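Complex shown without one protein chain; remaining protein chains in place.
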Amino acid sequence: FKDGLVFEDGSGNWKLQINGRVQADFRRYDPSEWRDDTFSIRRARFGGTFSFLKDFAVRVEGEYANDNTGARSTTALTYGYLDYTRWQAAKLRAGQFKPFFGLERSYSTNFTDFGELSLAGNNGSIFNSTYDRGVMVHGDPATWLNYNAYYVNGTGQNNDDQNDGKDMGARVNANLARLGQIDDAVLHIGASASKGDLGRTSLAQSTEANGVSFFSVTGLDANADRERWGVETALSYGPVKFQAEYINANFQGERGATSYNNDIKAWYADVNWLVTGESWADAYKSGVFGRVRPKQNFDDKHGWGAFELGLRYSQFDASDFRNMLASATANASKAEAWTLGAKWILNPHARIVLNYVQTRFDAPYALTIAGETDDTEKAVLLRAQYDF
Amino acid sequence: FKDGLVFEDGSGNWKLQINGRVQADFRRYDPSEWRDDTFSIRRARFGGTFSFLKDFAVRVEGEYANDNTGARSTTALTYGYLDYTRWQAAKLRAGQFKPFFGLERSYSTNFTDFGELSLAGNNGSIFNSTYDRGVMVHGDPATWLNYNAYYVNGTGQNNDDQNDGKDMGARVNANLARLGQIDDAVLHIGASASKGDLGRTSLAQSTEANGVSFFSVTGLDANADRERWGVETALSYGPVKFQAEYINANFQGERGATSYNNDIKAWYADVNWLVTGESWADAYKSGVFGRVRPKQNFDDKHGWGAFELGLRYSQFDASDFRNMLASATANASKAEAWTLGAKWILNPHARIVLNYVQTRFDAPYALTIAGETDDTEKAVLLRAQYDF
Partner (left out) sequence: FKDGLVFEDGSGNWKLQINGRVQADFRRYDPSEWRDDTFSIRRARFGGTFSFLKDFAVRVEGEYANDNTGARSTTALTYGYLDYTRWQAAKLRAGQFKPFFGLERSYSTNFTDFGELSLAGNNGSIFNSTYDRGVMVHGDPATWLNYNAYYVNGTGQNNDDQNDGKDMGARVNANLARLGQIDDAVLHIGASASKGDLGRTSLAQSTEANGVSFFSVTGLDANADRERWGVETALSYGPVKFQAEYINANFQGERGATSYNNDIKAWYADVNWLVTGESWADAYKSGVFGRVRPKQNFDDKHGWGAFELGLRYSQFDASDFRNMLASATANASKAEAWTLGAKWILNPHARIVLNYVQTRFDAPYALTIAGETDDTEKAVLLRAQYDF
């Protein structure tokens, strides 16, 4: 096992990788009336990727972590796709996969900067599913250039389509530091766009901390159009990384006899510092940051692993929808969140994440939920994660 | 990895096989009002088989592909069984498995002649589940002779029984070409029969293409009897194979105060030609056709893989139930389907399947569904499949 868990035969023609991950969370919320404190399994996955005859790969992965409550089954397919990888510049993928839009959503959930995505990138209104079914072409035409383009159902994970309309989208990004041969740095810029049917009759948004669902619009006609575009950048030098994204989503459709044409605008900016000196450039590949390898693993001989600190600001602005909110007292159309994060990366496969997330609501000012009125949600997330 | 993905220790006493498959479909229907075009995951499976101490084997496999819509969970057990294999002529199996009835249903879904089974073999009225729970004895008393006999709940996949009645059935088949030592040929004949409780209060049937559900009978008393018998043949010489089956299912029971004693008769005949010259006899084993190995795999050196063309006719005749149909306008009691198929077998583990399926309804003549009246459904199925 050179790197994690790969079985190979001598010829290099056959390779099986067994993958798994567990993210064990403890979450604490204030006001406590809005959401119960809980031990939660955020993700528990097991699956395999089989690569054969050099150009073929098939991946199946199951998610076992879903909660009993709600409509979802406790287990679900995440990845179920086929790859044809002969051309590095144009790899083909078919099945159920993650269509890449923006930088933050392209991260593996093993390696996100904070425990949860920002208000701009998390699932809710602008995005409604991490996985979708269809086809994708993606690749690296040059060492500094990466792209993907997809054509999918647009109805999300484990859904066959509910209408004949499909979603299409694309993302292009470049690492100018690589182009300019600047060592130990990443100068990443990128842009994404997509269009398709909304395919749902409601919009909703929860806080980053998976706390209160503060934004809700219901009763929409299902055949609304949704167009999204976004721009992204990440600048790293040695152990310091700055990253920002802006995403705009336009919704056009009818609610009963009234037509609407509304935007949701969201963005975030964050900075992350690997205190122990690891370089972000080493973790960057194909347009995304991945696994950080501590200079020294945590064990009785070498040392203490890597430490990371981070700060993020994110904003969600759906004030176009202010007059369409489902509840006048329990909903807000704007929110801004500060996240303070600390990470202990014990070794490449184990990490402890501690986040404090404070979310302020606006337009209208405060929410009244379960009898408790407040304009701010404070949440603490503590996560232990191993992956292989 | 000699053949796919098997881990063995030196002694031959222990063996683990990890299995997976993904079938990524695109389906297009006409009339488009009857069913939405969709990207679909037809099957996504992951599991393992552990063989130990020569005579023992245990298999667990999960299906992750089910759609969110409908009553089924998106994941489910397919195979969960124990084998005792000391006697080649009488292997014992207990747990959840596929009870073999007829030739087409005995195929692995990796290797079916067309994307979906015929109107005679697919799940619907005559059969209602691929998997069942119980015990089975099966084996090859001679190299040319194969059989199985089973005693199962009869209530299908992931169901404990809902009544004390069980289903029993058997299949016997022979390859006369092997008996007569004719090279490069298969002369397969076989027969199956089963009896048991229906265990359901309704019957339904969709087209081969998983399109419209054209046949529906409801309100039956659950304790009806169902008896099935079928005959099968397959004749192959070199790269050409002809195959046909006839299946008769008799249903006896009550609907309210009225008793009924009705037959459903269904059959198909198909011909398949491996254009690139591979032999069907090489893919035949234990009463069923399996994995085709192209003479040359698709890659940059050797060649283009194997190509196959096929044509199938199938018929479903439930006209005994004509007066019991649930809807006078949206149901038919008879259907016939032509399927035209092309297959590109890139290597033993990867294939692309293209099917055109045209289904004509009768008795009554045309269906009216979602405001659209037609007597024919046309469907295109494009599937990419890798398995290991």
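Note that the chains are named A and B in the order they appear, and that numbering of residues resets to 1 at the start of each chain.
One rule holds for everything that comes next: a residue touches a chain if its C-beta (ideal position, glycine included) is under 8 Å from a C-beta of that chain, and two chains touch if they have at least 3 such contacts.
Remember, predicted model here, so these are calculated numbers, not experimental data.
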| item | value |
| --- | --- |
| Hidden-chain contact residue, picked from the options B:T85, B:T112, B:T130 or B:N158 | B:N158 |
| Of A:V22, A:A90, A:A193 or A:A363, the one touching the omitted chain in the full complex | A:V22 |
| Touching the absent chain when the full complex is considered, from A:K54, A:R86, A:R322 or A:H349 | A:H349 |
| Residue, one of B:P31, B:G62 or B:G341, that touches the chain absent here | B:G62 |
| Touching residues (missing chain, whole complex) on chain B | 7, 9, 14, 16, 18, 46-48, 50, 52-62, 73, 75-77, 80-82, 86, 94-96, 133-135, 152-153, 157-164, 166 |
| Contact footprint on chain A, counting only the chain that is left out | 1, 5, 7, 18, 20-22, 24, 32, 36-41, 44-46, 62, 64-69, 73-75, 297, 299-300, 346-347, 349-350, 384-388 |
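The criterion applied here is as follows: only the chains that are shown with their structure count from here on.
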| item | value |
| --- | --- |
| Centre-of-Cα separation between chain B and chain A, whole angstrom | 39 |
